[in-house]
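A single protein chain has been omitted; all remaining protein chains appear in their positions.
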Amino acid sequence: MFTLNVDTDLSLKLLEKEDAKELFALVDGSRDSLRRWLPWVDSMKQEKDYEPVIEMWLKQSASHDGFQAGILYKNKLAGMAGFHGIDWSNQKTSIGYWLSEKYQGYGVMTKVVKALVNYAFENYKLNRVEIQCGVDNQKSNGIPKRLGFKQEGMIRDGEFLYDHYHDCVLYGILSREWEAKGQTK
Amino acid sequence: MFTLNVDTDLSLKLLEKEDAKELFALVDGSRDSLRRWLPWVDSMKQEKDYEPVIEMWLKQSASHDGFQAGILYKNKLAGMAGFHGIDWSNQKTSIGYWLSEKYQGYGVMTKVVKALVNYAFENYKLNRVEIQCGVDNQKSNGIPKRLGFKQEGMIRDGEFLYDHYHDCVLYGILSREWEAKGQTK
Amino acid sequence: MFTLNVDTDLSLKLLEKEDAKELFALVDGSRDSLRRWLPWVDSMKQEKDYEPVIEMWLKQSASHDGFQAGILYKNKLAGMAGFHGIDWSNQKTSIGYWLSEKYQGYGVMTKVVKALVNYAFENYKLNRVEIQCGVDNQKSNGIPKRLGFKQEGMIRDGEFLYDHYHDCVLYGILSREWEAKGQTK
Amino acid sequence: MFTLNVDTDLSLKLLEKEDAKELFALVDGSRDSLRRWLPWVDSMKQEKDYEPVIEMWLKQSASHDGFQAGILYKNKLAGMAGFHGIDWSNQKTSIGYWLSEKYQGYGVMTKVVKALVNYAFENYKLNRVEIQCGVDNQKSNGIPKRLGFKQEGMIRDGEFLYDHYHDCVLYGILSREWEAKGQTK
Amino acid sequence: MFTLNVDTDLSLKLLEKEDAKELFALVDGSRDSLRRWLPWVDSMKQEKDYEPVIEMWLKQSASHDGFQAGILYKNKLAGMAGFHGIDWSNQKTSIGYWLSEKYQGYGVMTKVVKALVNYAFENYKLNRVEIQCGVDNQKSNGIPKRLGFKQEGMIRDGEFLYDHYHDCVLYGILSREWEAKGQTK
Partner (left out) sequence: MFTLNVDTDLSLKLLEKEDAKELFALVDGSRDSLRRWLPWVDSMKQEKDYEPVIEMWLKQSASHDGFQAGILYKNKLAGMAGFHGIDWSNQKTSIGYWLSEKYQGYGVMTKVVKALVNYAFENYKLNRVEIQCGVDNQKSNGIPKRLGFKQEGMIRDGEFLYDHYHDCVLYGILSREWEAKGQTK
């Protein structure tokens, strides 16, 4: 099991075909809360629907284009986080994340995203990391704020959720800012 | 020659292999002014370098993912404009453009971009169109302002140009705003 | 909408996914007359059947191998015409076409095929253009005759139509003949 | 060595990578006579040039689209013959062939082409076989005439040979004609 | 029909799409005896199931990676034999084979495998040929023993057959041993 350690209880894991079952169960167990902010929840109706997606994620990581990883908290799958591709020409990337309801409120995601930002700046040597959050998704907006990202704009109707568009706040942080804050491990 | 008419003197054309010569000459003739804002100018050293790029643009248009087209002014190639792919899930796209120096100042690009926005909303039925401009590129910023786009944010270090990053202004317009302005043809 | 102008009322258009509906309706509305000479009519049973075909036509045009285009008469889809690939080694191509019944008899197709022959000789710089017509399809045979093609042969059992083979007349015209006739625009 | 027996001394062989050497030597040894009618002779300058071509022929035969085979006369490579693809919709194909000079005049090619026509009608169950010959290539025209093909037309400027076009005679024979002549083995 | 002659009554044939019917009938007619040693018998339930497999075999032979061929005994399909890919780096391959029950007991397979070993050493110029046989499959083990292969090992649980693993005997012969025995034709 290839993992990226975050702290003692927390790690990221490249999901494999065998993980479809646990991933389906996790999402299926909190459909109501997840579908409020995630556009793909309704289309994932059975374990098998995750297999082509896991394959796509594995191909992404094998293509030097970032990765999507499972978040393991005390060895249980708690959510996912990762990079939406990498723009090597402009040396930037964008981070996305979600956490099942029962793992929320313990600071799990702040630690995970901090690890991903570190990975982007240290391992990939990028210059800029973006995060976009639904404007009313307070928990999600808390992460980039807590990590010192600057709010750079508001993408109106930036995302479509089942039956409506919602606005997305755009956050960004630069490599030199991250270093100045001493956030690197 | 398949074209999209803009007005009497102005049209957009899907470039073919045969156009590599004219495109090379156009860029080669104004390298200094173009490389100030376009990151790819220095790497295009000969006519042949455009062939794989033209092939890539043709594949884009054949993949229902927007298009990159040549701007014909009185039947001469004057620049290029088009869509950087289409995000069908969120019903949005982003427009890019450049014009050779000697065609600037006559309102050519405003007409072209207006035609592209119309194409996005009417032909593709999208909900949102974005434009990003280098913050100090006044001519480029003039286009979305003139067409009623809203300035939504500032993407810091958004683009890498040969030896430095520069900030990019993010503009957006929504389908309902465009209709309200009566900009559709 | 990328078009190739033929005359004021007439143009050719690269069909896109969105055109499947109009194309289905056009063929469906004159199945009886079209299936007399076209082998594919019976297999196109619903709008969706045209999507992979339109995709294939777009790939053809993006591969520098000719194109299949919709014929627009006063902005309505009236039929199709185009090139069955290009033999670059021998600098020749072959033209095919069909028109819905209600648009027949106004000289539409002669103008369209003339524009295609011009395109082959001027844009692609080819040396030879072929047309094959079912021997008993008088309207179809009228086009190459009217445009000065020479009858070069008879391909016995050249095409299979649902339950029988029929003979095809082979017509050809060379670049030098076309110029001599002054048919170029 | 997979072969199709023609008669005691004569067979067809699917060429493999290992045959590039013998094929190059055969063509190289009669460049002058072969280039009179074959357009590809000048571009084959070394043994290695045949490797991608042999690969392409093997892919053709593996794609159920006919084959190109070496002609073995007393176990020596003497030339090539085969099908230029198969038009399954219209149940027809076209045969091509060439023979090195020193094997000409013994009836080798008539036997080989007869075997190929049999293969097309019996193995592939096709309805029509075509042969095209350069109008002045008397030896080549002798084959379809001897086998009872009908001359169906003249494709003017049908083929480009290095610096000029030449006309091609089109021959065709139908399954029912072949059977009537009792040519099947 | 491309064949590799073994002796007067016996040959190997590259199977084509058209052979799916005869292949299905052959296997279907001796399911009970074949499934004792072949793991794929149960999954082949109809003629159509062989089409993708035949396509895969044809691609193998077109990729210079060995071949799987039908065994023709007096022009009837009697079984199959061939190479499980070729390890060009180490100059070795592995032979597999099966025969329908009613053709067993006449020495057919010994002749066929001898021809394949010759093909591997003479045509492919390999250094080593392997055969693996289920430890209790006496007829199968008889072939390499009769041809002078050395027993080199026992692969425990080497193959899975529907509901159990069985051990496989590993046999090998080297080019120099084959020549010393004078087995080459």
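For reference, chains read A, B, C, D and E in written order, and residue numbers begin at 1 within each chain.
Everything that follows uses one rule, which is that a contact is a pair of C-beta atoms (placed from the backbone, for glycine too) under 8 Å apart; a residue touches a chain by one contact, two chains touch by 3 or more.
All figures in this text were calculated on a predicted structure; none of them were measured in a lab.
Peer 1: Of the chains that are displayed, which are in contact with the missing one across the whole complex?
Peer 2: A, E
Peer 1: Who touches the missing chain here, E:Glu18, E:Glu101, E:Asp136 or E:Glu152?
Peer 2: Touching the chain that is not displayed is residue E:Glu152.
Peer 1: Taking the full complex into account, find the residue in E:Gly70, E:Pro144 or E:Gly172 that is in contact with the omitted chain.
Peer 2: Spelled out, the listed residue whose C-beta touches the missing chain is E:Gly172.
Peer 1: Where does chain E touch the missing chain, residue by residue?
Peer 2: So the residues of chain E touching the missing chain come out as 39, 89-92, 127-128, 130, 150, 152-160, 165, 170, 172, 174.
Peer 1: Counting contacts across the full complex, list the positions on chain A that touch the omitted chain.
Peer 2: 1-5, 12, 14, 16-18, 55, 58-59, 61-64, 119, 123
Following the convention adopted for this analysis, only the chains that are shown with their structure count from here on.
Peer 1: Hey, if chain B just vanished and nothing shifted, what pieces would we be looking at?
Peer 2: Chain B out, touching clusters read A | C, D, E.
Peer 1: Mind listing the chains that sit against chain B and also against chain D?
Peer 2: Both chain B and chain D are touched by C, going by the contact rule given at the top.
Peer 1: By that same contact rule, can you tell me which chains touch chain A and chain D alike?
Peer 2: none
Peer 1: I want to compare two interfaces, D-E and C-D. Which one has more contacting C-beta pairs?
Peer 2: Result of the comparison of D-E and C-D: C-D.
Peer 1: Provide the list of chain A residues touching at least two other chains, using ranges where the numbers run on.
Peer 2: Where chain A is concerned, no single residue meets two or more other chains.
Peer 1: Line, ring, star, complete or other: which one describes how these chains touch?
Peer 2: line
Peer 1: Give every touching pair of chains, nothing left out.
Peer 2: So, checking each combination of chains, I get A-B, B-C, C-D, D-E as the touching pairs.
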